[in-house]
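This report concerns only the one structure given below.
Excluded from the complex is one protein chain; the other protein chains are retained at their positions.
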Amino acid sequence: MTTGKEIWAFEEGEKRRASITHIVITALLIGIGAVVGAFGSFSFPLGFGVNFFWPAIAVQNVGGIWFGGWGVLAGALFPLISNGITGTPIYVSLAYIPGNAFQAFIPALAFRLLKADPSLKSSRDYIILVLSIAVGSAIGAIWGPMVVLRSFGLLTASSLPLFIFGWFAGNTIPGIIFGIILLKALSSVVVRSSSFVKGWWA
Amino acid sequence: MAAYIDVQNLSYSYPDGTLALRKVNLRVNNGDFLALIGQNGSGKTTLSKCLNGILKPTDGTVLVDGFDTSTASVAEMVRRVGYVFQNPDHQIFNSNVYDEIAYGPRNIGLREAEVKDRVIEATRVVGLKDEHLSVHPFFLPKGLRQRVAIASILALRPKVIIVDEPTTGQDMYQSFEIMNFLTELHEKNGHIIIIVTHDMPIVARYAKRVVVMAMGQIIMDGPTAEVFSHPEELSKSFVKPPQITRLGQSLLTYGFPPNILRVEEMAAVVKEKMVFTP
Amino acid sequence: MKKTLLGYIPEESPVYQLHPLTRVMFLLIVSIYPMLVAAPEWNLALTVLILGLLVYAKVRMNTIKNYIPIMGSMGFIILISYTIFGGYEPSYIPIGHLGSLTLYFQPIRWAIVTYMRLIPMIFVVIFFFSTSRERDLIVALRTLRVPFAMTYLVGMGLRSVGMVMEDFQIVREAEKARGFDTRGKSLFYKLRKFIMYIVPLFGLALRRSEEFSNALTARAYTFRGLLNQQKRADYVLSHYHLSFVDYIFIFTLILALITLVILRYHYGLMGVESTVINKLVLQ
Partner (left out) sequence: MEIVRIEDLRWKYSEAREYTLKGVNLFLEEGKFLGIVGPNGAGKTTLVYTLNGLIPYRYNGIKKGRVFIYGHDTEATPVEKLTSWVGLVFSDPEAQFTSMTVEDELVFGMENIGLDRKEIKARLEWVTELTNTASLLEKPPYELSGGQKQRVAIASVLAMKPKLLIMDEPTSMLDPIGRETIFEVIARLKQEEGITIIAIEHNLELLAAVADDMALLNDGQIIFQAQTREFFNNYDLLIANQIYPPEVTQMAGILRKEGYWPGSLPLNIEQARKQISKSLVRAV
């Protein structure tokens, strides 16, 4: 049984180098993110409110946790494609990049710093996951409506709180639900694969 | 006798406008072991996905055990027709084999005790061992992953089992194993089996009935020996009879039958000719 | 019709005379115009102009149908934001009532102004994606001397999108074949089961990451090579040449941008105060 500590620790003499596999996994993450981002929410039969349910955030969260900097890179880039598919103006898409990067970066950072187990073995792991997704989404939620939508004049100042909260909830909830399912289902596989990233790039 | 699956004037076009099926009629009966063959893109996968309501007809109707697939619920359908996808990796949703096989039965709302019975039964039928149940399906070799995929459909206990490309990526021995086991399901448990395949020797050896598709239509439908004895018709769908059948057809002048399906049959015919010709 | 990830682009179009870089410049520069303009009638004119270009480029008009929902929901959000959550200032002029709600002129005007800014920006994106193939984007980036590693990642990312789209379709069917049904189930159940589709998508990606890496290595492609690749033939660029027309086109786009800045900020034209809506309502 491995613990969170062992998973992130470098063994003595262990050499890890970024490889072509990481480029490939980044491209595949972009693919999943773009498809889930563009179509995943549309087909969800909830009716009104689909705009506030963005499952693709899970790709950012687990991508960062499993694949470090590569996951963050993919998480920042794939919304450009999924937004393009849905017709979002190009500069709005570009302006989202930092927010998206943070949504992927914060859980990745938390898991590495606090040595949490991606397979979510203890309640501590769950708490770290939930809190880090919440913090990441909070940064995204502030960046999205406040910096981007506001500066493009798409929202008024007094409506900001509502949109920030809607954005936050719409990202945090799917992030946590999808994140838990993915981490539990596949972490054991990922950790054993050559694409797993212990540090930031390898 | 009413057919178990009755396809009437079925047409299907994909959202991008491609017309994949044109006015197809097909009756699948109790006791059928059917192979659906034809060139890539001839519509056989589309047709097989229409048989359990994964795809709904654009036009025409598909009746399964009296239920219209366009109005029946998913649960009603999966209890009757099971569909095993070609690549097992598209259908692995859980992190251990037990949950994977239990996923279907749980979806249709069975109680956990019943689920457990079915998982154990399905595991036994496909020849998985108990030690496999706790393994992550991802780590199993492809042959076993395919068995997990079949077991997870069997656990829903459908009358009809459709398997898309059961032998792709398997070696001959594994192919025979899978097909023998489908035959057992057919003969002992009375399942109707439908395979979608490119593997003609497998079709010749195991299927009782062959349906040939080309350009979204059924161009031939009949007993296997009958269908394979018309090579010129088959070539319209870019299909050839198996090598042994073609050997027999090249020896028609010596009185060989045009519909030999198995190597052993051919050997027997040659032997007989050699013995009795003098 | 040629197929792209997002749909179809015309088999032949006058737009293909232009270098892909020129088309990307069109996307980037024309997207700025609406941000400089407040008066909706001018943005409407720009929209009409782009629509005209779409027709000229032989784009099938029902491509636009796919974007109508997003345009609708954006309009709705903007309207809500400016009216119900728009706050109140003493200078607001009431123009009517909706139940107990008083409607004011300025918020509605701002909503229209904002919305009409968005519309041409969306149409520019539509124009780009319905006249450009994925390859055009890569060519444009390479022409701009974006590092190969980056353009390669973009290209492979696009390739992955296509692959995942196919997978996504099959996985959803596989869910159904296993008895997954949303009818008559609790919301939580739906949520928990419905999202399982994402697990096979990642499983497939992991499996493929190994196959792809092997395939790339087998074609003499290494991580080291990716970073240090000094000289690449960039063969694809040999099909494309920036012509005189391209230079003229890009020059015109930039000139129009500068003119717009001058008109707007030096002469104060096209501002919200000078809109015809003001004249119509206030008089």
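Per-chain residue numbering starts at 1, and chain names A, B and C are given in the order in which the chains are listed.
In this section, a contact is a pair of C-beta atoms (placed from the backbone, for glycine too) under 8 Å apart; a residue touches a chain by one contact, two chains touch by 3 or more.
Predicted, not measured: the structure shown is a model, and the values here were computed from it.
Looking at C:Ile78, C:Met116 or C:Leu216, the residue that reaches the missing chain in the full complex is C:Leu216.
Against the chain not displayed here, subunit C makes contact via residues 3-4, 133-135, 138, 155-156, 158-159, 162-163, 166, 208, 211-222, 225, 229, 231-236, 238.
Within subunit B, the residues in touch with the undisplayed chain are 38-41, 141-143, 168-174, 198, 200-201, 238-240, 242-244, 246-247, 250-251, 254, 263-264, 266-267, 270-271, 273-274, 277-278.
We take it that only the chains that are shown with their structure count from here on.
For the pair subunit A and subunit C, the distance between C-alpha centroids works out to 22 Å. Centre-to-centre separation of subunit B and subunit C, using mean CA positions: 44 Å. In subunit C, the positions touching at least two other chains are 196, 199, 203, 206. Shared interface positions of subunit A, defined as residues touching 2 or more other chains, are 185-186, 189.
Residue ranges of subunit C in contact with subunit B, taken from their complex: 167, 170-171, 173-181, 183, 193, 196, 199-200, 203-204, 206-207.
Interface residues of subunit B facing subunit C in the complex, by the touch rule stated above, are 49, 52-55, 73-75, 78, 82-83, 85, 87, 89-94, 103-105, 107-108, 138, 152-153, 156. Residues 5-6, 27-28, 31-32, 35, 66-67, 70-71, 73-74, 77-78, 80-82, 84-87, 107, 110, 113-114, 117-118, 121-122, 124-126, 129, 149, 152-154, 156-165, 168, 172, 182, 187, 190-192, 194-199, 201-203, 205-206, 208-210, 212-213, 216-217, 221-223, 226 of subunit C are the ones touching subunit A in the complex.
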